[in-house]
Structures are given as structure tokens and as C-alpha cells.
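I have placed the structure first, in the form of C-alpha cells, so that the comments after it can refer back to it.
A single protein chain has been omitted from the complex, and every remaining protein chain is retained in its original position.
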Amino acid sequence: MEKITLIQAREGNLGDRLKLGIITVSDRASIGEYEDQGGPAILEFFKEALLNEFEVNYSCVPDERNKIRDELIHFSDVLGCDVIVTTGGTGPAHRDVTPEATEDVIEKLLPGFGEQMRAISLAFVPTAILSRQLGGVRGQSLIFNLPGRPKAIRETIDEIWRAVPYCVDLIGGGYIHCDKTVCDDFRPKSAIRK
Amino acid sequence: MEKITLIQAREGNLGDRLKLGIITVSDRASIGEYEDQGGPAILEFFKEALLNEFEVNYSCVPDERNKIRDELIHFSDVLGCDVIVTTGGTGPAHRDVTPEATEDVIEKLLPGFGEQMRAISLAFVPTAILSRQLGGVRGQSLIFNLPGRPKAIRETIDEIWRAVPYCVDLIGGGYIHCDKTVCDDFRPKSAIRK
Partner (left out) sequence: MEKITLIQAREGNLGDRLKLGIITVSDRASIGEYEDQGGPAILEFFKEALLNEFEVNYSCVPDERNKIRDELIHFSDVLGCDVIVTTGGTGPAHRDVTPEATEDVIEKLLPGFGEQMRAISLAFVPTAILSRQLGGVRGQSLIFNLPGRPKAIRETIDEIWRAVPYCVDLIGGGYIHCDKTVCDDFRPKSAIRK
């Protein structure tokens, strides 16, 4: 189940055309037993936060390590996504293997992503420490895992994204231009496009 | 040196009969040169925090990776403990190998356990960052490392335990019913037994 959505640039955009990826990991959503809510919540964030023109590649896969891994590789190596986010499958249960699949494909682990996402969620629920979310780099793609529930997704991505544009600069991806009223991202002055 | 303690259910218990494990890791305590204080502090927490009927399996082993590992495997695979906690051996010294032994046996690392335990202890001492404590899952057992000193044990377990009952639900262990006045644990509403 793959889908591409194209979004036009907004007023004031100075950024590049981006390719973004959303992979929903869920046994039930992948067979249509359940309507994916995580993927749409992430797409909604992208629409609110970005001034760029961008294309979102979406896919929904079951909780199987090989399938998640293959999709991450496809999104990174073939589609050339600047940023790929997953939703679902990061808990301690035996079927939860999204972090394992992500570790399989990343070349550099960025431990701060998991640490900060857990720290953010811990302000809402003590069970935040059960999440095994992580982030890392593969080639010119930044990849990170988000929680499954839309509320928890927005609590974390709204904050974490502040570091994403500069990260993508550093790994050679496109220039991300945020709507500052939604996401107050940070770049050193010398890296800001004017 | 192994020992089993049986504790009766308390009023209001809706939980299952549990099997818990405490492994004290200490060269000196294991040869009787020193009286273990960590193990009893953990048992005391269990008595205060749990309404369940439970059995505690206790063992004291020296700071040897193989012995700690074998005991963890025995407590998980043979005794079938829902939760196994260790105390001692998590520092930077060369004899401290409890985290190594724990990593040897867990199938899923839960990085939030170590992160949060260090963050909690950091409010008390700056040397909290020297602790290498970790947590993870083996089969249907949740395993995590606690500090060695009773004071530090209670500072961490009282807080960390808030995530334990739901974690044990997710990995297929028994239902843990906490005394809310001691430990304000969290489960999603749909997971609460009534």
C-alpha cells in the first residue's frame, strides 16, 4: 500500500523541493482492519510546518523486521527521501520490531533522538520509558521512529523537528524551510538561506 | 545462596500471582564477608508497593559475568519470573560487569530504563552519570539493573516502577496491581482490570 502526495510551496519559501517518507508499521492497518491514524497525523504536521514544495511517499507495512527494513532502504536508496519517519512498533512487545529494522539500515545512530523523544513523552506518561524509538542517518536520509498515537506523535515531532533542517543540511539533503510560527528550528547564522 | 520468600495478597488485590527475582551482585556479599543490604531494600519495596500475592526468588552472586548471566537465564527461563531486578556492579570499575551480563541475556534493550534511572540519580549526585544501568526484555521477563546502595535503590525503583506493570502486560507476564498510595503506576484505561 504505497501512495504519493504532492504539496505546493507556501509564500516565502526559500527551500528546495523535498522528498519525505512516512512508513506506518502496523499489522492491523496493513491488512485494512484498522484505519491508519499515525501516518495522516505526520502528513498534517508536514503541511503545517513546511514552506517547501514537497512530495510525501507513504507506505503501510506489517510488524515484520524484513518488510520494514526493505521499505526503509527503498525510501532512502531508490526514492531518495531527505527525511523518513516511521510510526508504530516501538514498544517492548514481541511483535514490536521497528527499532530493530531501523538499526539494520542506519549507518550512523543519533542517540539524542530517542533520548529526547522519551524525555518529552515522560512529561505526559511514566510509560514513556518503554519506547525504544531511535534516529539515525543512512546516506543522505535522516530516519527516525515516532510513536503510534497521533497525540504522542505531535507531542514529539513538533519539538524534535527543530533539529531536523540543520541535520539534513549536514548530511547533504535539501534545504528545509520551516514556518517559524509552527516550528522554531535552529541553524547557525552562516547556514541560513536568505 | 538462593532463597524463596512468599508474600500474601493484600486487600483489594485484582492481580495475578507473580514471580519476582532479586539478584544481588557483590563479591563480598556472595562469600558472606558483608551483609547484603540491596536485596532486602528491594524486597521491602515489593512488599509496600504490591497488592498481589507473590513469590520472590533471591540469589547473591559474585561480580562475574558468567555467573550473573547464568542466574538471569535461570530466573527467566526456568523459574519464569515476571520481573527480575539486580543490585550492584553497574559502575565503571573493572569488576563491575552486571550491565554486560544483562546485555548478554536480553532480547530487547529498553534504553529508557537506564536513561531515566541516571536522570533521577543525577538530582542527588553528579556521579550518577557513571552508572551503566540498563533494562530489557527476555521472553516474558522484564529485567533491569538497580544501584547498590539502599537509598539509591529506593530513589530509582519507586519512580521507575510506575512503568513496570504495563510493560509486563505487554510482554505477556502477570497482571501487577500496585498500591496507588505507594506507586502511581500507569496503564491505558482499556488495560486496567476492574
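Each chain carries a letter (A and B) given by its place in the written order, and its residues are counted from 1.
In the analysis below, contacts are C-beta pairs under 8 Å (C-beta built on N, C-alpha and C of every residue); 3 or more make two chains touch, one makes a residue touch a chain.
Note that the coordinates shown come from a computational prediction; the quantities given were computed from them, not determined experimentally.
K.L.:
Can you tell me which of A:75, A:113 or A:175 touches the chain that was removed from the display?
P.N.:
A:113
K.L.:
Would you mind spotting which of B:68, B:85 or B:128 touches the chain that isn't drawn?
P.N.:
Considering the complete complex, B:128 is the one touching the chain left out.
K.L.:
State which residues belonging to chain A touch the missing partner chain.
P.N.:
108-113, 115-116, 119, 137, 142, 159-160, 162-163, 166-167, 170-172, 184-187
K.L.:
If the missing chain were put back, which residues of chain B would it touch?
P.N.:
91-94, 96, 114-115, 118-119, 122, 125-132
Following the convention adopted for this analysis, only the chains that are shown with their structure count from here on.
K.L.:
List the centre-to-centre spacing of chain A and chain B in whole Å, with centres computed as mean CA coordinates.
P.N.:
From the centre of chain A to the centre of chain B is 33 Å.
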